[in-house]
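For this depiction, one protein chain was excluded, whereas all remaining protein chains were kept in their positions.
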Amino acid sequence: MADVASTSHPMAAGEPAATNYLKAERGFKSWIFTLDHKRIGVMYLWSVLLMFLLGGIFAMLVRLELLTPGKTIMEADTYNRMFTLHGAVMIFLFIIPAIPASLGNFVLPLMLGAKDVAFPRLNLASYWIYVIGAVFGVVAMVTGGVDTGWTFYTPYSTTSSTSVTTMTFAAFVLGFSSIFTGVNFIATIHRLRAPGMTWFKTPLFVWGIYATAIIQVLATPILGITLVLLMMERVFSVGIFDPRLGGDPVLFQHFFWFYSHPAVYIMILPGMAIISEIIPTFSRKNIFGYRAIAYSSVAIAFISFLVWGHHMFVSGQSELASAVFSFLTFLVAIPSGVKVFNWLATMYKGSIDLKAPMLYAIMFLMLFAIGGLTGLFLGALATDIHLHDTYFVVAHFHFVMVGGTVIAFIGGLHYWWPKMFGRMYSEKWARIAAVLIFIGFNVTFLPQFVLGTRGMPRRYYNYLDQFQPLHAFSTVGSWILGLGLFIVLGYLLASLRKRYDAPPNPWGGTTLEWTTSSPPIAHNFEHVPVVTREPYDHSPAPAPAPAGD
Amino acid sequence: MAAHSYAEEKKINTAVLGSLLALTALTVAAAGIHFESPAVNTIVALAIASMKASLVALFFMHLRYEKPINAIIFLTGIAMLAVFLGLTLLDVDYRATPRPANLKPPPGGFTAGVEPAKPGGTAPPAAGEAAQPAEQAPPAR
Amino acid sequence: MSDSAISTTEHAPEHPPGLQHHFAEMEQQADSAKIGMWAFLVTEVLLFGGLFVGYGIMHARFTEAFASAHHHLDRVMGTLNTVILLTSSWTMVMAVSSARAGKQKNLVRYLTVTLLLAGAFLVVKYLEYSHKFHEGLLPGRFYTYAGPHLPEEFLFFSFYFMMTGLHGLHVLAGMIVISWLLRRAIRGDFSPSYYNPVDMGGLYWHLVDIIWIYLFPLIYLIS
Partner (left out) sequence: MNWLKSILLPAQGTAYAAEHDTFFMFIVALTAFFFLLITALVVFFVWRYRRRGDSPAESQVTHNTRLEIVWSVIPLILVMIIFAWGFHDYMNAYTAPGDALEIQVTAKQWIWQFEYPDGMRTVNEIHVPIGRPVRLVMSSEDVIHSFFVPSFRIKKDVVPGMYTDLWFLPEAEGEHTLFCAEYCGRGHSDMLGKIYVDSEEKFREWQELGDERTRTMPLAELGALLYESRGCSTCHSLDGSRRDGPSFKGVFGHEVKLSDGTTVLADENYIRESILEPQAKIVSSFEGIMPTFQGLLREREVKALIEFVKEQQ
């Protein structure tokens, strides 16, 4: 229990003394002009979940179409739009902002013992720029959609007649929202830590978000310039990517993946950060190898900039570059492995309580292990020749992104739900949904590994009959996964109708956010907390330190 | 910067401006000289520009007098740019450069006078030779 | 992170103007503003960096076309613009020093001169652009230059307009920031204990200058 120098007077569960941030102000304007990081986090949460729903609908339609070879419910053009929009919405509108902007915005200042993020106005600007980007994305969807794949590879993207320019501009705008969040968090973590909280007394969630912010700030501008160049190529034919004018399509892939590979670490690092919070709390045990995990997060952040070429082993890239990128790719695998082993060691000899967040953490460990290990096939040069652009790659990144980040996001959502909304959710329904999601996910994506190794290319509207059984199996799996996710949404929303019944610290967490009320008061802490102990110190608390040291 | 008084700051800044203008004159002059290969010209120009940029960053942007975190952030940005250029060149320099050798013009598109079937377009790397491709005429279409 | 004992009472004895509620004291606010600003400047460096990488690769690929294309540029105008920007950088840093020293009059004067120099830069840019528009030396599909030219010269002008255009936009944004600072300076908002915005405006302006420092030799002076 973080030793709060002057303990705030004890609060009866459910009756916060000062009004909490939800009730502090009323009315629509108090939300859309709020500078409170907690409200911005909640607004981000609902917007991000809406986009997850939209992306999920596209996913279900894609899987439904692939139930049978040839036309099942839509034409080839519609299918190409469906998988492109599924990719674009899920990546730019859901998974990149999801954890840092919603849970991160809400929890980071609380964990640091701060009243707010460093630049509240910039935080609000980041949210509204996200909304503007989302609007442009929807406009692109409505005016004919995009059929280039979320990667916008030229020269197809520069010659496609669909509304690629609008979607490119939407992604360009969303880039700024991501940069502003990154800049905000870097300044917050550097300067707004509670007195006594040195770097190594900050929770590992802070390290994960810090590493993510570094990548957001360093990688997103290159996405910005890539998209500007793509728009210039489409509108003015400037000639950098168009081979007819002397340009080089492989150069576009370099520009695109220089952002997009670090972007996949923007997605997974916050997921890992949440797992580093959940496991110690539900094992009632100090984290194993705190510094190892902290250093791994930052190491991943920097090495992730060196490896983008493994997306281009078969693209006609020089053999020398492919060899160098393959070597560097295997270096980035080590910190991820170290983290998984450290989490396992944390559970060793712990006192493990399988509440819903811990259930999702366990699922994360297993699914992320498969995701990470299948990356070995794609990092090795020879096997990547066979497996590149097949369903093996689709299965790999869904195991890491859905099995990793989305499962961690749902786990984090359950972990901080009482703190965010002051209500407990139904544990029974949470367990049912978790089992459904686990089964549905595996039934959907395990067959895709075999589809890939047997040579089924990705983004295929029509496929050979020999692949049909596995596709049917995968489609049925997607229904189960969809059902599980809807149940989660159901009981979480249902919990909002109850009155405040969440205690300040329902799970026995030791980080600072559990020392304030649930939901927290408007400026987070009655008195500025002074930190004297380790972030995950579960050892029985010594005699309380003399007040006001 | 609190250590320096306003007058001292003015002296330092004026000296920095003077050297910046001198370096500008130097780089314009250097561009006039024809070194043996254009690459040397570019390196010289970049070196002078980097000197000017570091002067501006250290003195005008107070990097020299403030907490090192700001300088670290700035240098990390430049390091990432160097990584991006370096690893991309690892590919671009060791691969056949695209030539519009056999491309049909874009439908109603703009070709800027770049005729599609230019003879002598780089042919594929000869069998067994990974690096620089030999300049063979493309096979007759 | 200053470890001075933070008075836990809500109301600090005197509440300096401009100190936001969630900061303990001015130094913490100034430091985080600086870190945030430098992080933002890094994104600008990388944004232009991407363009420089693209330019570098295309230049290496079409060296002779780029060399012959750059003769259309006016080195005198380029050098003049460089001098203008360097001087405006100097006036900007003098403005920051004046704000820190509390010299209100100097601050206003230096900011005004910086604004005028920025305007001069854009005027010179406008002259260069109109010369190019007149001769048809335009990017991509709008390249209609009649005179003798190599086929790939339009690529040079694609990059010329993208890089100097984006830089020009940033100069324009800089002018807006400086005029906002000027208005607040005239109103007397800044004092030796609170001159953060001027400092931040200065950092942004110096970066715009640094980008031009690299842009000038790479585009105007290639042989």
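So that you can tell them apart, the chains are marked A, B and C in the order they are listed, and the count of residues begins at 1 in each.
The criterion applied here is as follows: a residue touches a chain if its C-beta (ideal position, glycine included) is under 8 Å from a C-beta of that chain, and two chains touch if they have at least 3 such contacts.
Fair warning: this is a prediction, and the values are worked out from it, not measured in the lab.
J.: In the whole complex, not just what's shown, which of A:Arg63, A:Lys115 or A:Arg244 touches the removed chain?
T.: Touching the chain that is not displayed is residue A:Arg244.
J.: Given that one chain is not shown, which residue among A:Thr72, A:Thr143 or A:Ser539 touches it?
T.: With A:Thr72, A:Thr143 or A:Ser539 as choices, the missing chain is touched by A:Ser539.
J.: May I ask which residue of A:Thr68, A:Thr165, A:Ser426 or A:Thr453 touches the chain that does not appear here?
T.: A:Thr453
J.: Per the definition of touch given earlier, which of A:Asn286, A:Ser426, A:Gln468 or A:Thr532 contacts the omitted chain?
T.: Residue touching the chain left out of view: A:Asn286.
J.: Specify the residue from the set A:Val298, A:Ala345, A:Ala472 or A:Ile487 that touches the hidden chain.
T.: Hidden-chain contact among the options goes to A:Ala345.
J.: Considering the whole complex rather than only what is displayed, give the residues of chain A touching the chain that is not shown.
T.: So the residues of chain A touching the missing chain come out as 76-77, 80, 147-149, 153, 155-156, 159-160, 243-244, 248-250, 283-292, 313-316, 319, 322-323, 326-327, 330, 333-334, 337-338, 340-342, 344-345, 347-354, 362, 365-366, 369-370, 373-374, 376-377, 379-386, 388-390, 450, 453-455, 457-464, 538-540.
Throughout what follows, only the chains that are shown with their structure count from here on.
J.: Which integer distance in Å separates the CA centroid of chain A from that of chain B?
T.: Using C-alpha averages as centres, the distance is 35 Å.
J.: At least two other chains touched by the same residue of chain A: list those residues.
T.: 186, 190, 218, 222, 237, 239, 245-248, 251
J.: For chain B, which residues are shared contacts with two or more other chains?
T.: Within chain B, residues 69, 73, 76-77, 80, 84, 88, 92, 97, 110, 112, 114 contact more than one other chain.
J.: Enumerate the contact residues on chain B facing chain A in the complex.
T.: Interface residues on chain B, with respect to chain A: 69, 73, 76-77, 80, 83-84, 87-88, 90-95, 97-98, 100, 103, 105-106, 109-112, 114, 116, 130.
J.: Write out the stretch or stretches of chain A touching chain B in their complex.
T.: Checking each residue of chain A against chain B gives 159, 186, 190, 214, 218-219, 222, 237, 239, 242-251, 254, 258, 305-306, 308-309, 312, 316-321, 324-325.
J.: For chain B, which residues are in contact with chain C within the complex?
T.: Per the stated touch rule, the residues are 1-2, 5-6, 9-10, 13-14, 16-17, 20-21, 24, 27-28, 30-31, 34, 38, 41-42, 45-46, 48-49, 52-53, 56-57, 59-61, 66-67, 69-70, 73-74, 76-78, 80-81, 84-85, 88-89, 92, 97, 110, 112-115.
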